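A quick write-up on the structure given underneath.
For this view, one protein chain was removed and the others were kept in their places.
The first chain written gets the first letter, and so on, giving A and B; residue counts start at 1 in each chain.
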Amino acid sequence: MVTAGLGTMDRPGAEQVEVREAALREAWSAWPGVASGRHVPPPIKADVRSLSFWYGKVQAVKNVSIPIADRRVTALIGPSGCGKTTLLRCFNRMHDLYRNTRYEGQIVLHPSGTDIIDRGVNPIEMRMRIGMVFQKPNPFPKSIFENVAFGLRMKGFRGRSEIADRVEAAIRAAALWDEVSDRLRKPAYDLSGGQQQRLCIARALATEPEMVLFDEPTSALDPVATARIEELVQSLKERVTVLIVTHNMQQAGRVSDFTAFMYLGEMVEFDRTEKVFQNPGKQLTEQYISGRFG
Amino acid sequence: MTSIERVIRFRRYQDIGFQVLGASLTVIALLVLGALVLDLAKTGLGRLSWSFLASFPSRKAEQAGIASAIVGSFYVMVVTAFTAIPLGVAAGVYLEEYSRRNWFTAVIEINIANLAGVPSIVYGLMALSLFVYTFGLGESILAGGLTLALLILPIVIVATREALRSIPQHIREAAYAMGATRWQVVRYHLLPYSTGGIATGVIIALSRAIGETAPLITIGALTFIAFLPPTPFSPRPEEDGGGLYGPFEWLDSGFTVLPIQMFNWVSRPGDAFLANAAAAGIVLIVATLGLNALAIVVRNRMRRRIRW
Partner (left out) sequence: MVQPRDAAQAAKPVERSVPRADAAASMRFRRAVVDRAMQGVLGLAAASSIAVTLGIVYILISESVPFFRAVGLKTFLTDTMWTPQFAVPRYGIVPLLMGTLVTTMVALAVALPAGSIIAIWLSEFAPARLRETVKPVLELLAAVPTVVYGYFALLFVTPLLQRLWPDLPTFNMLGAGLVMGIMIIPYVSSLSEDAMRAVPMLLREGSFAVGGNKIVTATRVVFPAALSGIAAAYVLGISRAVGETMIVAVAAGQQPLILDPARPLDAMNPGQPGATITAFIVSVSLGDVQHGEIGYQAIFAAGLTLFVATLGFNVAGYLLRKRFRQAY
C-alpha cells in the first residue's frame, strides 16, 4: 500500500508524544481489568468519554465510555435498539445529516487529540479521517474504479497514475483485486453482494483512514461471503483501527479483540473479547451471550 | 338454487359487468385519440409536403407553409429550455436536499403546487405586462421563451424532486461518509443518478410548451410572419447596415409558433385553410407525441440501468 498522503499530516512532535502517552496511560487506568496482568495494553486510538446522544427527546446512547484500541478490532454487541449503531455513527458525525439530534460528552481521537463531536470540528474532516462500511452494500451506481476513486478525489488527489495506484492498492487490501482487475470500468452493480461489500471496504480504505467503522457489514450476505468479510476485517487491523457493530455474537467472538456489550443505550460491559465471552463480569452479559434474550 | 348461490352468481356478473365497462371506457378514450389523429391525417396529409414545410404563410392557402412557425417554435423552445431547466433543477435540488422543513418551505411548496395549476393564459397576461411592456422586450422570441419557461418551471421542479426522492438514502450516506460536502454529494452523485428522471420530466415539460398557444397569443405573437429570425453570424442585408448578425440578435425578432399558425388557419373560412390547419396539426402532434414517447423510452432505459 502506498503510504504517502494526507494521512501523515497529524504526525506530532516528540514533546507532544510524551504528553499523549501519559494521557493514554491515564485513559487505560480507568479499565484496570482490561489492561492488567500479562495483557500489554495497546495505545488508544479513540476514547469515548461519557457520551450521550439524543434523537429529539429520545436518548439513544446514555453516558457511554469505551476506549477503542489502536489497530485492534473492537466489537459493539447487544440486542437491536440498544444504541450500538447510533454510537457507531457518532464516530463520523453521520447524525449531523439529520435534524433534531444532539451529542454530549467526548470522543477524543488520538494522537491528534481532536474531539470528534466538538461543534467546532468539521464533520467533513472527520469523515475523511474515519471511513465507514454500511449494513447493506451501497456502492455508487458508477464503475468499480470510480467507486474507489471517489474518496481520493474528495481528498484532493489529482494525478491519474497516483489515483490508479491507490485504487489498486485499496482493492487489493479488500481482497477483491483478483476478481475485478479485468473489469474495473464495469458498473459496480454487476458484482455479487459479497463483492459489492468488499468494494465498499476498498472505497473506505482508499483514503487511508485512521479508523474504519463497520455497521453490521455482513447482515445482508450469505455465509460464504460473510466468512470472507470476517477474514478481511481481521487482516485490516494491521493497518487500521476497526470498530464493528454486529448482532451476531459468534462473529464478534471470531473477529474482535475487545467487545463492548450495550443494552438500552447503556454500556453494560467492556473487556477483552475472550473475557466477555468466556467469563462475563455481569449477569446481563452472561444472559445475552447465552441467548436468553435479544 | 340456494340464495347463497344466487348471491355469488350475482356478484360474479357484477364483476364481469364492471370489467366490460372499465375496459370499454378505456378503449373509447383511446379511440378518441385515434379518431383525432386519423381525422387530422385525412384532412391534412394531402397538404403535407416539403414545400409546405419550407414556405412562409400566404394569403393563398395553396402556397402557404409553416417554415416561419417551425423555426419560431424552435427558437422559442431554445430560450425556454435554457431558462427553465437550470432554474427548475436548481430549485428542485434546493427543496429536496437543502431546505429544512419550516414555514418558508411549506409556503414554497404550496406556491409551486398552485403555479402548476395556474391557467396558462394568466402567465401570458403577466408576461404581456412585465416582459413586453415593463422590460420593453416587445413581442419577441425572448419574451415568448421566458413566458413558456415560467409556465413549465413547476413541472421541472416537481420532476427534479421526484427523481431525487427515488435515490435511496443509503447512497447519500455513503457519499457523506467519504467526507463529501453537500454540494459534492449533489454534484457528483445525486444529479448524475437522477439525470434520467429529470430528463423525462424536462422532455414532458417541453412537449407541453411546444403545444402552448394561449400565453403566446396574449403577449401578441404575430400570426403572419414571412421572415425568419436572423441566424447567428449570417450576413446582414446591405440596406440594414451589412456585416454579420450577432449571436443573439434572433432573441429580439418577432415570431410565430406552430400552434398559433394552426389556430390562425382554423379561424379562417375555407376548406383550403382547414387543410393547412390539419397539416400543421399533424406536425405539431408528431412533435408532442414524439417527445412524450421519447420521455417514456428515456425513463425505461434509466430504470434498467440503475438498480439500487
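Following the convention adopted for this analysis, a residue touches a chain if its C-beta (ideal position, glycine included) is under 8 Å from a C-beta of that chain, and two chains touch if they have at least 3 such contacts.
Computed from a prediction, not measured in an experiment: that's the story for all the values here.
Q: Who does the absent chain touch among those shown?
A: A, B
Q: Which residue from B:33, B:54 or B:244 sits in contact with the chain not drawn here?
A: With B:33, B:54 or B:244 as choices, the missing chain is touched by B:33.
Q: Please pick, from B:57, B:72, B:154 or B:197, the residue that touches the omitted chain in the full complex.
A: B:154
Q: Tell me which of A:34, A:121 or A:164 is the one touching the absent chain.
A: A:121
Q: Residue-wise, where is chain B in contact with the chain that is not depicted?
A: Interface residues of chain B facing the absent chain: 11-12, 14-15, 17-19, 21-23, 25-26, 28-30, 32-33, 35-36, 39-40, 43, 86-88, 90-91, 93-95, 98-100, 107-126, 128-130, 133, 150, 153-154, 157, 181-184, 186, 204, 207-208, 210-214, 217-218, 220, 259-260, 262-263, 266-267, 274, 277-278, 281, 284-285, 288-289, 292, 296.
Q: Identify the residues of chain A touching the omitted chain, counting contacts across the whole complex.
A: Residue positions of chain A that touch the missing chain: 6, 8-12, 16, 93, 96-99, 112-115, 118-125, 155-156.
Note that in this section only the chains that are shown with their structure count from here on.
Q: What is the distance, in whole Å, between the centres of chain A and chain B, each centre taken as the mean of its C-alpha atoms?
A: 50
Q: Show me the residue ranges of chain A that touch chain B in the complex, using the header's touch definition.
A: Those residues of chain A that touch chain B are 92, 94, 97, 99, 124-128, 131-132, 134, 136, 138-142, 150-151, 154-155, 189, 200, 203-204, 207.
Q: Quick check on the complex: what are the chain B residues that touch chain A?
A: 100-101, 168, 170-181, 184, 188-189, 192-193, 305-308
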